[in-house]
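Only a single protein chain was left out; the remaining protein chains are all shown in position.
Letters A and B mark the chains in the order given here, with residues in each chain numbered from 1 onward.
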Amino acid sequence: MASLPSPIVESPVETTGNDSRFRLILRRFLRRRLAIAGLSVVLLLFAFAYIGPHFYKWRYDQIDFEAFLQHPSATHWFGTTQNGFDMLALTMRGMQKSLIIGLIGAVLSTGIAAVAGATAGYFAGWADRAIVALIDLILVLPGFLIIAILSPAFHGRTWLIFVVLLAAFQWMITARVIRSMTLSMKEREFVYAARFMGVPDWKIIFRHILPNMSSFLIIDATINVSSLILAEVGLSFFGFGVQPPDISLGTLIGDHWESAQTANGYQFYFPAILLVVLVLSVNLVGDGLRDALDPNAGTAAGKGAGSK
Amino acid sequence: MVYLAFLVLIATSATYFLAAAALNPRSNFAGRNPPPPPAVIDAQLTSLNLNDKTPILVRFGRWADGVLHGNLGLTIDHDSVNAEMGRRVGVSLRLLLIGSLLGSLCGIAAGAWSAVKQYQLSDHAMTLLSFAILSVPTVVLAVFLANAGASFNDAIGHRLVYNTGEYTPGLEAWSGADVVNRLQHLVLPSLVLILQGLAFYSRYQRNSMLDVLGSDFVRTAQAKGLRRSQALIRHALRTALIPMGTFFAYEFALIFIGSIFVEKIFSWHGMGEWFVQSIQKNDVNATAAIGMFVAVLVLFAGFLSDVVTVTLDPRIRRA
Partner (left out) sequence: MTQSRPLLEVKSLSVTFPSEAGPVEAVRGLSYHVMPGEVMGIAGESGSGKSVSSLAVMGLLPRRARIAGSVRFEGEELLGRGDKDLSAIRGGKIAMIFQDPLSALTPVYTVGDQIAEAVQVHQTVSKQAAMDRAVELLNLAGIPNPRERARAFPHEFSGGMRQRAMIAMAIANNPKLIIADEPTTALDVTIQAQILDLLLKAKEATGAAIVMITHDLGVMAGFADRLTIMYAGKPLEAGAVDDLYYRPRMPYTIGLLGSIPRIDAAPGTPLTPIEGSPPSLTNLPPGCPFTPRCPMRVDLCRKVEPDLVRMNGSGEEHFAACHRSAEIEQKNLTGLDIFPAPADRTRDFSRVSDVPVLRITGLKKHYPMVRGAILHRRIGTIQAVDGIDLEIREGETLGLVGESGCGKTTTIMEILSLARPSSGAIEVLDRKTAGMTAQDRFQIRREISVVFQDPMASIDPRMPISDILAEPMLTHGVPADERARRIGELLKMVGLRPEHTSRYPQEFSGGQRQRICIARALALKPKLLVLDEPVSALDVSIRAGVLNLLEELKAELGLSYLFVAHDLSVVRHISDRVAVMYLGRIVETGEVNCVFNHPAHPYTQALLSAAPLPDPRKERARRRIILKGDLPSPANPPSGCRFRTRCQKFADELNDQQRQKCIDVDPVLCEHGNAGSDHRAACHYAEGGKLN
């Protein structure tokens, strides 16, 4: 078949390429001063947690036998505990764990949510009903309770189990949103077009459906980082989360909260305030991303940092 | 309704199985000095229906039989779970109800106001405030408020709010002084939950309201001659309330978890405190009972939110 002579040759109306979509997003993000501030703080705290220890003379597991319960000073910037551990070193160590838990957990949880939600929405039928029932069930039993009950069982094992558990109880609401987004996207014409040209279902999910939710997924993962950091703190506070000898911001707060009302309040306030700064910054980044990626998003993407 | 009851059933059983599998009551005896003979330990555990040498299904069967007859079993200290629960439920419910009701009302009002004033100073302030609150873990918020309460008392030179316990013992029950005293104890713990509810709901209400503000029917309302403010209140706010019903159910589960921290920090003897203690003491029966309590609570909230949604939304009502 010979190609036809073309009657009309049109050129694209706008010149906004895909990389300019990226630039537009960047521009929108940069315009949010708070988001920028949040991002800078997150990066600073990363450096603080991972690079800081190399430049500080105390290590987190080192006891200064000359300084028990010492207030912040030139030698111990954040003071020491009653056992002579350096608070700043402990805080950096704890921040490392909190950050890594937040990151791994968030990726896991958003991943589970994406797969479960898209599967339920796309295939309907029994797969849908099973996943929806599972979601309902887990929502009835808050993850906090389950992880707390299970905590004796992972005593003395790797903290990664804890992260997996955290993620396993974080994905449900996102999955619901993704399910309903899939339900409507499934009726979109480009998905029909792919189906009618014979593209297999799983390919449609991974090539067409999930990529078109990428904005939502990115935002959700960001918000999940802060939710998971908060969840970690809550569980570790009671000894249900990160177990000694590992240290996280949660264990530090759990160990020292009672000092808050005493003269030794620094033991509580240093880790607590850094924690709040971290979570707030992550939330600001998430919000900035939402504005930049999804300026018209309404409540669907409005999943806040709700878990404690 | 059948589905809901079914979920409670599954959830409670699941809690029992998880607790029975993960908690190890036998270890409670390990640290004793002198160590009791194994036969005594077994007898003790068996009498509590906690012996791990009995197959788990048999234990579950016994427990379930008890539950169906209204008996939730014995605590690890050989007390009745029912009695302990009776003492604690009221304490927790008071916190939960006040926290969720006031929290949602304030949050909805703040969110709607924020949306109307979008991008003005008050909106930014409100948004930042709710972001800040959502970024503070409940423990930290509770400790902050407990300290702030103490400083406040110092500042006014008078003990107006209390930050430990539920009431001061020794006052005649339900006398005027007792009620006031209880309120003085209630302020700070409730405030923690209210602030969190405020932050939570205001975000959603603001979003929901913004979705509605640009919609055609608000324009129609103005086109028929309503002032902008009238159109916003009568048409936009009313419609934007609908999605809030759904969030009520989610938030209720969260608020119970919040109350665990609040009870700990403010030394209230409620369900939350009991939960932590039960796990630390390997108390399977108590843990399962709390699991049931939470499941019922969440489902009740879910039911309520359905009722609210149906009341607010005629499209669902008649569908």
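Brief remarks on what is shown
Going forward, contacts are C-beta pairs under 8 Å (C-beta built on N, C-alpha and C of every residue); 3 or more make two chains touch, one makes a residue touch a chain.
Quick caveat: nothing in here was measured; it's all calculated off a predicted structure.
Considering the full assembly, B:T220 is the residue among B:S47, B:S151, B:S175 or B:T220 that touches the omitted chain.
For the options A:R176, A:H208, A:H256 or A:R290, the residue in contact with the chain missing from this view is A:H208. By the touch criterion stated above, the residues of subunit B touching the omitted chain are 3, 214-217, 219-228, 234-235, 238-239, 242, 312-315, 318. Residues 1, 3-4, 6-18, 21, 24, 27-28, 188-190, 192-194, 196-199, 207-208, 211-212, 214 of subunit A touch the missing chain (whole complex, contact as defined above).
The criterion applied here is as follows: only the chains that are shown with their structure count from here on.
Separating the centre of subunit A from that of subunit B, both taken as means of CA atoms, is a distance of 23 Å. Taken together, the subunit B residues at the contact with subunit A in this complex read 7-8, 10-11, 14-15, 18-19, 21-24, 128, 131-132, 134-140, 143, 146-147, 150, 196, 200, 203-204, 207-208, 210-211, 243, 249-251, 253-254, 256-258, 260-261, 264-265, 275-276, 279-280, 282, 287, 290-291, 294-295, 298-299, 302.
The part of subunit A that touches subunit B in the complex is made up of residues 34, 136-137, 139-142, 144-146, 148-153, 173, 226, 230, 233-234, 237-240, 253-254, 257, 260-261, 265, 268, 272, 275-276, 279-280, 283-284, 287, 298-299, 302, 304-308.
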